[in-house]
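The complex appears here without one of its protein chains, the remainder shown in place.
And now, chain A:
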């Protein structure tokens, strides 16, 4: 389903005229260019509120985002997407939807497979994936880098880790689009996608019960919970849904935004081609300036954040991307400085919910940019095409038309 087709199913939100008191992270203006909006909100208050989404706050400063991220007593992770509806919680995805004390044991199960050393073992496969993709379009002198490159790298990498067919990628991308974008406004689409995904993974669990394999699904199936017993299937299925949902369009977005920046900034592109050792530092800056992931919390108890009262019954749009643009913490916060030395960015979150896949994402981003620059050092945005951005929780280019080679 394309974005234009699916858009017709979405109930319309009225356009925003007063961002400070009525913000909406699904508004087309926000989707297209959120940075001036965040600046306006930050100038108004460290915490702003909207009546949309049944009531939602947004911390606008790094400090306010950090206070909320560290405060698991007043703010729960049981809902991690700000949506139009707040139905009963049925499908949990531990540890992202877990609070203390359940959070730590659930998270610790997932940490060892995602350490930097584990990622080094996966790196050659990711490098090969990138080159296979580039082989598919390099002779054309043009491509939609979002549809034909950045999208497929994280899908194939996580499929490889989980031990599921890399060819099922289109299915995963459809579910993720339904859960993270369409699901904000239509609960039935989200529920169906979650069910389909659960059924898909239940099939893989059944297969491995017959024939255990050496992959992440088997690792989770063999893991023991805090009580020393194997994890219930419900927990394993929830964690698998999480890995698929969190592992794909996040990194797809991060690689896409990095390439988008390099396509329109020849000086940075030329410098990284000449100094590939700078790429990891540049990747941290792309993560800061174009952080893809906005999380959510639910207010459980009355609290005060950066001097602002916050009341239960509301959600919180936990915008790490906005925190990373706060000039109180980052000099030249609105500029992309690819050799930025001090960069305490929070693109992967702060506190106990630090992204479990951060080492995977960094490796994929670094390899994807290295391989692209090696083979396509000279490229630009296609002026005849249009760059489009995803809506809502994860921000990144979904169409990224590029010219290179004979067209550069």
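The criterion applied here is as follows: contacts are C-beta pairs under 8 Å (C-beta built on N, C-alpha and C of every residue); 3 or more make two chains touch, one makes a residue touch a chain; residues count from 1.
Rule of thumb we're sticking to: contacts and distances are computed from a predicted model.
**Q** For the chain that's not shown, choose its UniProt protein name out of "YeeE/YedE family protein", "ABC transporter ATP-binding protein", "Ferredoxin" or "nitrile hydratase".
**A** So, among "YeeE/YedE family protein", "ABC transporter ATP-binding protein", "Ferredoxin" or "nitrile hydratase", the name matching the hidden chain's UniProt entry is "Ferredoxin".
**Q** Would you mind spotting which of A:156, A:204, A:235 or A:345 touches the chain that isn't drawn?
**A** Per the contact definition at the top, the residue touching the missing chain is A:345.
**Q** Please identify which residue in A:150, A:359 or A:393 touches the non-displayed chain.
**A** Only one listed residue reaches the unshown chain, and that is A:359.
**Q** May I ask you to list the residues on chain A that touch the chain which is not drawn?
**A** That gives, for chain A, the contact residues 108, 111-112, 114-117, 280, 284, 341-346, 348, 350-352, 354, 358-359, 362.
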